[in-house]
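Here the complex is missing a single protein chain, while all its other protein chains stay put.
Presenting chain A:
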Amino acid sequence: MFSFLIRRLLQSLLILLGVSMITFVLLYWLPADPVRQIAGRSATAQTVQNIREQLGLDQPLLVQYWRYLGNLLQGDLGRSYLQRTEVSTLIMSRLPASLLLMAGAIFAELLIGLSMGVVAALRRGSRTDQVLMIVSFVGVSAPQFVVGLLLLYVFAVQLHWFPIGGYGTFSHLVLPALTMGILGSGWYSRMMRSSMVDVLRQDFVRTARAKGLTRRRIILRHALPNAILPVIAMIGIDVGIFMGGIVVVESVFGWPGIGQLAWQAIQRVDIPIIMGVTLVSATAIVIGNLVADVISLMVDPRIKIR
């Protein structure tokens, strides 16, 4: 277990290094010039040149990257071009909100998706199954900003059950988490259904029935633990999908997380913030996958660590 973790952590560092390199190069090649954004339209060529030198943007790409990497290793993500604040401070002030949203979304999608999948599998071929699968299909295919606005209109504007936007209490969390969760629950319900259908056909389920166990016990103790194994690995991958969705959903609900931060930074070509958010997201994805693998390892005795 220990050597497995060490190896995976080393791999993770390599992945993050790769991500930083690719993002850095892409941003460097961007047609938009950050210096123009900082200096404003009326700035003279001399001012522009001064700012460029001040930020070190006149150096060759390799030098810039090397310097960035050196700072990064000391935990320094640089300063925002426009806000004159440390990027790490900005991110840390907004990360908790995003993590909270993500936790809420994962909870929502697992709750909705897994229960829909299990029910559909147990009633396979019935009307219930058909309806649930249509619902999940809609969930998968509906764009998040549409789902978000729809939920806002129905539950906030019309019914007044939840606030329209903002951050702070549990009721603020419900709608954004649901918006993100609905997409995932569509995936999970389909995956859980096919996994469950597959497991219910297995010989050991027949053995469980031959033992004279109750249906409830067969499902909860034998079918479910086996059916959920492939789903666990999926949760790790899901964190990546969330990072994309978070930008949209945070904008719709005015949620003060890193998604909004990233969105503003992209508009203003504030490269240090874009880099920082990208690296934090990549770290989250890597950790998500690692956690999913470790959980799989713990619940499935057949997986051997090598």
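Keep this in mind: a residue touches a chain if its C-beta (ideal position, glycine included) is under 8 Å from a C-beta of that chain, and two chains touch if they have at least 3 such contacts; residues count from 1.
We adopt the following convention: contacts and distances are computed from a predicted model.
A chain of the complex is left out here; the name its UniProt entry carries, from "Cytochrome c1", "Oligopeptide ABC transporter ATP-binding protein OppD", "ATP synthase epsilon chain" or "Probable chemoreceptor glutamine deamidase CheD", is "Oligopeptide ABC transporter ATP-binding protein OppD". Summary of contacts with the chain left out: across A:Ser80, A:Asn226 or A:Asn289, the touching residue is A:Asn226. Among A:Ser115, A:Gln202 or A:Ser251, only A:Gln202 touches the chain that is left out of the view.
In the full complex, chain A touches the omitted chain through residues 3, 6-7, 202-204, 206-214, 217, 221-222, 225-226, 229, 299-302, 306.
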